[in-house]
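First, the structure itself, so that you have it in front of you.
A single protein chain has been removed from this complex, and every other one stays in its place.
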Amino acid sequence: MIIVMHPSATKQNVDHVCDLVREMGLKDHPIVGTNLTVVAVIGDDRKKDGTKFEQAPGVDRVMKVLQPYTLAAKADPKQRSVVTIGGPATKSDTVSFGGAMVPVIAGPCSVEGEEAIIEAGNAAKKAGAHALRGGAFKPRTNPYSFQGHGEDGLKMLAVAREATGLPIVTEVLTPTDVKLVSGYADMLQIGTRNSQNFKLLEACGDQPKPVLMKRGMSMTLDELLQACEYILSGGNTGVVLCERGIRTFEDHTRNTLSLSAVPELHHRTHLPVVIDPSHGTGKAHLVPAMAKAAIAAGCDGLAIEMHVCPEKAWTDGAQSVTPAVLAELMPELDRVAQAVGRSCPVGVTADV
Amino acid sequence: MIIVMHPSATKQNVDHVCDLVREMGLKDHPIVGTNLTVVAVIGDDRKKDGTKFEQAPGVDRVMKVLQPYTLAAKADPKQRSVVTIGGPATKSDTVSFGGAMVPVIAGPCSVEGEEAIIEAGNAAKKAGAHALRGGAFKPRTNPYSFQGHGEDGLKMLAVAREATGLPIVTEVLTPTDVKLVSGYADMLQIGTRNSQNFKLLEACGDQPKPVLMKRGMSMTLDELLQACEYILSGGNTGVVLCERGIRTFEDHTRNTLSLSAVPELHHRTHLPVVIDPSHGTGKAHLVPAMAKAAIAAGCDGLAIEMHVCPEKAWTDGAQSVTPAVLAELMPELDRVAQAVGRSCPVGVTADV
Amino acid sequence: MIIVMHPSATKQNVDHVCDLVREMGLKDHPIVGTNLTVVAVIGDDRKKDGTKFEQAPGVDRVMKVLQPYTLAAKADPKQRSVVTIGGPATKSDTVSFGGAMVPVIAGPCSVEGEEAIIEAGNAAKKAGAHALRGGAFKPRTNPYSFQGHGEDGLKMLAVAREATGLPIVTEVLTPTDVKLVSGYADMLQIGTRNSQNFKLLEACGDQPKPVLMKRGMSMTLDELLQACEYILSGGNTGVVLCERGIRTFEDHTRNTLSLSAVPELHHRTHLPVVIDPSHGTGKAHLVPAMAKAAIAAGCDGLAIEMHVCPEKAWTDGAQSVTPAVLAELMPELDRVAQAVGRSCPVGVTADV
Partner (left out) sequence: MIIVMHPSATKQNVDHVCDLVREMGLKDHPIVGTNLTVVAVIGDDRKKDGTKFEQAPGVDRVMKVLQPYTLAAKADPKQRSVVTIGGPATKSDTVSFGGAMVPVIAGPCSVEGEEAIIEAGNAAKKAGAHALRGGAFKPRTNPYSFQGHGEDGLKMLAVAREATGLPIVTEVLTPTDVKLVSGYADMLQIGTRNSQNFKLLEACGDQPKPVLMKRGMSMTLDELLQACEYILSGGNTGVVLCERGIRTFEDHTRNTLSLSAVPELHHRTHLPVVIDPSHGTGKAHLVPAMAKAAIAAGCDGLAIEMHVCPEKAWTDGAQSVTPAVLAELMPELDRVAQAVGRSCPVGVTADV
């Protein structure tokens, strides 16, 4: 870190800061400039709260230099991880994130019932998607709204998997449910509202299923990668990041989909990056264009909300596309993927 | 809700929307304007997901009319609740939020050790604060940072309460810890990162201690009040709201403290509103001015981070004031409180 | 507009609002719901300040229904305008925005000198770009920074046009310079900081050259389209919109490039939409991915900062790509364009 002193700081102030640095077990290196002095701190200060130096007399501010994550960081600039879900253990297709193929996870926001999720699964499969999503545990802003079918919903998802062969992705809300959800799902989803629910992240680190880690709606990329360290440091290396829109002043969408997160995350981390254009816009009519843009930006997968009849969906109707729209979109996604050296084959299982 | 049709919508489109409205058990009321048609929906649609109408052909957008919360709403414009913590049960001072007196909760970010929290408690007491805060369970952005002393930290807080008479406020992170924390604390704190951890909110609704409910850093006021419904609907009426800064583009502070939340929340809800100028700015030198401003804006309490030696604090050093700064601030707060018809007496216990 | 009354509003309050509506020459239509009353206002209220109704007793809030722009709005859902720059009058290539071809405007942030801009122009041409950008009048955040060569810079641009055949795009800062800049440029640029400099917009409406209208960094799309009305209502129909990143909390980029603006603007307006991935990210290493994403999202052109030696650029070095990067990118852009039914041919002039 770099500690910037005020122009008016005294030599005594600088000496005091240097003392504090050494007390922390780090090495101080003061540099006297023409307008002010800075103290460069040498050593690994990532686990230290350096901002407290701002309280020492004469300090103007503290600037961090080191990236605050380690397991999520790249060992070398070309490192990329591949995360695979499904397969023989759940008698489902094998789907990989981070390889040449860009898989599409599709399905309704909520598991509304067994018939409904089977119908949705079949529609997703027929349209060409590679995995099935659906919420059994729903985090609802309003306590009086439908909260999901819980374990029954998980069972319905498992039936839909059996019917379609599509691996299933579903959200988990609380640490005590992690084992239960892990027993059914091929991939656990951490929702945007739980992106800094650290106890939940820890619990997800202590089970074997890959995790789709959604970015918090006001999280920086550094914070996202630090949140992943909670999962990775538990021994679970199957982490896939998901940008799903951030909260800004914009009012033409529910969120602002920040696609620059794709190349920047690829620059910082080896973890695959999935884009969710449904939550990322909140408007079904914007989903196709943003799905294509996401693939052109280099994403490693898409999560798209699809409902057999959006105008009657129990949740997230406004942002769900119909099976017909998805079926029309899939070959377009493949064309864009091909244009950037990837593929998004219609209904073909990924090979690692 | 109001469903706005496109200027190009057909009569058939409008009729279809009206059918959907009636299918939901609500009453449709179409109004043909000079440029377009809107369909007013009559009935209580608060528990319905109205945005899905945006998917019906010819619909431009849906605008909500009703407030999405009920227990947090005011029965009449003057209704105000008073929430009291401490008292005989924990042999501590009784402190009330929402009355004429504006209490100050002060203390360190983390409980660093028994001696440290007793020293901090004594300093807070001496400076004139009315309750003691300190974290035993710490939600840390970085998994390698200090995570709090856990139950040991709760015990240390209880010792500090005994030593000072100040009721204690401390954070709870996960549903399974709620009973434990509730057994020690006078008031449970829900942190900004857990503001939409609905399972945790539910658990807090099912225990008797009042809850200090922090606003999420990108939460609207409507979302905050809906989150409170999770606690209130469980039967716990002791909810105190806390604005602690929102995430914006500003870079001179860690967060933007949005003080207009005070009069607007008083306009919408009967629940008391506390301001946290420490997290709300992230900079100790801004805390006194913002604490005074908060009281002038009409807040019902303050939560201020104070550390005996901020430059050596384990956590949040940059935003913690010293006991000396707090001692100087307390009489100023009282003067501002008096100026707006309230009081913030130095070290005097609140009476309901 | 819809005027939402408080649940506690009296019949008298509603009557008073209805009176006010009629005084404005509009028609009132009150609807009594189960929880509250709303007053639908019938008639064209776009030029009226409806928010003032919020001051009438018993009014909760006012919701706008009509789009506040007319000339920028689409007459029918498929309407799209084509804006053409260059051509015989300036002896330059003809380039069109809004057709099947997606042109690329490339060049340095500032015109640094005659030789420099000719070198840059040749490099842009060789890489395959279709128009040349460069600033003669520079809006600089810091008054002590280089402010551009002014009219001399315009002359240098004209020389570069003659040398390359590329039409030139350059910024104008103030109404009194509009004629001057219009005399040299093929397209005038309105910068993000002047996006609501209404006198400048008016002046641009009163000259014949097309205008590249950049979105303000905190402008909604409705505000952007209203700003365009200042130009369009002056009689100049040659308006091309440009999304160049918005200001959010994100810190991995200088701005957040909001690509959903592309499909949404195409939904609302017939005007072509250009994307500027250079300002939109502020980081050269993110430009190629975002340029490809922009084309996949359906944009009608790109504006890319390119400098012969970015590490020595006078301005915007951090976000300028090299000619080599641009040359590598151009065929990729064409492949993505082809995948979505467009083209971005390397160095081929557009045909309307």
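We just call them A, B and C in the order they show up, numbering each chain from 1.
Keep this in mind: a contact is a pair of C-beta atoms (placed from the backbone, for glycine too) under 8 Å apart; a residue touches a chain by one contact, two chains touch by 3 or more.
What you are looking at is a predicted structure, and each value in this text was computed from that prediction instead of being measured.
J.: Who touches the missing chain here, B:V32, B:A100 or B:V340?
T.: Within the whole complex, the residue contacting the unshown chain is B:V340.
J.: Identify the residue among B:L173, B:L257, B:V274 or B:M330 that touches the chain left out of the display.
T.: B:L257
J.: Among the options B:V41, B:L157, B:V181 or B:L286, which residue touches the chain absent from this view?
T.: Final answer for the missing-chain contact: B:L286.
J.: Just one of A:H149, A:R247 or A:H307 touches the chain that is missing; which is it?
T.: Counting the whole complex, the residue in contact with the absent chain is A:R247.
J.: Considering the whole complex, not just the chains shown, which residues of chain B touch the missing one?
T.: Within chain B, the residues touching the omitted chain are 218, 220-222, 246, 248-253, 256-264, 267, 280-281, 283, 285-286, 288-290, 292-298, 332, 335-336, 338-340.
J.: Pick out the residues on chain A that sit against the missing chain.
T.: Counting only chain A, the missing chain is touched by 2, 4, 8, 29, 31, 33-36, 38, 40, 42-44, 63, 65-66, 76-77, 247-249.
J.: Please identify, in ascending order, the residues of chain C that touch the omitted chain?
T.: Chain C touches the missing chain through residues 20, 46-47, 49, 51-56, 62, 68-69, 139-145, 173-176, 193-194, 196-200, 217-218, 223, 226-227, 229-230, 233, 247, 283-284, 310-318, 320.
One rule holds in what follows: only the chains that are shown with their structure count from here on.
J.: Computing the C-alpha centre of each chain, which chain sits at the greatest distance from chain C?
T.: Centroid comparison gives B as the farthest chain from chain C.
J.: In angstrom, rounded to a whole number, how far apart do the mean CA points of chain A and chain B lie?
T.: That gives a centre separation of 27 Å.
J.: With centres defined as the mean C-alpha position, give me the chain A-chain C separation in Å.
T.: So the centre of chain A lies 31 Å away from the centre of chain C.
J.: Please compute the C-alpha centroid of chain B, do the same for chain C, then give the distance between them in whole Å.
T.: 40
J.: Show the residues in chain B shared as contacts by 2 or more other chains, in ascending order.
T.: Residues 247.
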